[in-house]
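Remarks on the structure that follows.
With one protein chain held back, the other chains of the complex are shown just where they sit.
Moving on to subunit A:
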Amino acid sequence: MPASPPDTAPLLTMRGIVKRFPGVRALDGVDLEVRAGEVHCLLGQNGAGKSTLIKILSGAHQPDEGEVLLGGESVRLATPTAAMRQGIATIYQELDLVDGLSVAENILLGHERASFGFTRRGESNRIAADLLRRLGHGEIPPGTEVGRLPPAAKQIVSMARALSHDARLIVMDEPSAALSHDEVANLFRIIREITAQGVAVVYISHRLEEIREIGDRVTVLKDGRTVAVGLPATTPTGRIVSLMTGRDVEYVFPPRPAPSGERPEVLRVEGLTVPGVFSDVSFSVRAGEIVGLAGLVGSGRSEILEAVYGARRASGRVLLDGRAVPPGRTAASVRLGMGLAPEERKAQALLLDQSVTRNITLAGLGRYARAGWVDRRREAAEAARLAEALDIRPPDPRRPVKTLSGGNQQKAVLARWLVEPRRLLLLDEPTRGVDVGARAELYAVIRRLADEGVAVLLVSSEVPEVLGLADRVLVVREGRIVHEAPAVELDEHRVLDLVMVSTNEESRVD
């Protein structure tokens, strides 16, 4: 690969990019300019066109208009393979790994080490192991099937795949959305390492504080247009937010009502154990209370949620309003009044081919049905109302949900559990991929539900979110609840201390 010129000659220039989908102009003349060795942040609200832009860059979509210059030469990125050959590697917002293949096979997919058509497995595994170690995750075995890995590990695998290409430009679409605090730090370390070698990174995230930390320059998209090109990353956050949204948004949490011990207990969990994942977890959630589970990715938070929901077999007892929840039967849990918004929207929640309406009403369909007959007019009206309440865009619930941007898909997942009144909501990363403005609105929605008496159990990798939204926080470490306190008595540092594994702790003999 030729050494990039030391001056500011851009590595990548995209000019006047237009991309239309049936019914939508996703990109309407976007410009982007990325220099070698920089971290270029791409910002914009949900649906602004970020993912579409980088899909054009990765050869997954073809632009209707506009040109792409790489190192000053006009290029046509007709296919993902063509883009890779040009040295552009992409980590997509929605993971795109093949579950049935091994970690190593996924990492080297498309450029397998092979002789005469036979893959050289030993060599592949070695390369994969090296990359994983470089990413600080040598513990992921290259031979495991990817489908068995937890989401965070999958994220690492797609990162390793991007690195395996010797790219000169790596595009990362919300890589941190699935990562917890320490993982993000690790990610940044890797980004610094690769940019020091002259590789450019295009970085997309809705966590604005990350931009200051890692970014060099910022491009802001709004409604498919560029509203600011190449601003320095030191631009005040408030200014960036108003560029993105066209107004001032505050990153606020709704006020908590006064704590009340009188409220009835909705959820009681006693001695819940899934061997090897978490053990002896006991807690309760009262009506109207939001309880947050804080912990590292892999500490067992999501698994606890799934076990409470009955989606995962566990020993121990789960009581909802005093009634035992049968394990392994989600249908019963839903009937009892639970709802789970799972961690991975694409794999666990969405019917991608189906309309937004049908995705929203999937769990509560019985509400619009009499003797199995669906009243579609009521269904559509109700779904439209919820889509509007959560500001799902574009505002046409008949669209297939797969044509929505990531953040808007996430809102559709949440909307599903607003159809029917719930007793208990289990929310796993409810704001994953949701933009700043919409976040505040979702927080308000969650708080309003609690005020109406719903018990909420919340998992979030963002400590400020747990602290700001929850009334009470349970800290999970290595499958155990190690601390419990009202959110107001904790701060970010304290929580981070608690979630980290303290190596000098003698009591850890399990």
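Here is the rule we go by: contacts are C-beta pairs under 8 Å (C-beta built on N, C-alpha and C of every residue); 3 or more make two chains touch, one makes a residue touch a chain; residues count from 1.
Criterion: contacts and distances are computed from a predicted model.
Matching "NdhM_2 protein", "ABC transporter permease", "(2Fe-2S)-binding protein" or "Heme exporter protein A" against the UniProt entry of the left-out chain gives the name "ABC transporter permease". From the options A:Ala349, A:Ala455 or A:Val473, the residue with contact to the unseen chain in the full assembly is A:Ala349. Touch with the chain that is not drawn comes from one residue among A:Asp321, A:Asp391, A:Glu478 or A:Glu492, which is A:Asp391.
The chain that is not drawn here is touched, among residues A:Arg168, A:His181 or A:Arg416, by A:Arg416. Considering the whole complex, the residue from A:Leu362, A:Ala380 or A:Leu496 that touches the absent chain is A:Leu362. Across the interface with the omitted chain, subunit A contributes residues 20, 22-26, 28, 45, 47, 223-224, 245-247, 249, 309, 311, 329-331, 333-335, 340, 342, 347-354, 358, 362-363, 365-366, 369, 372-374, 376, 391, 393-395, 416, 437-438, 441.
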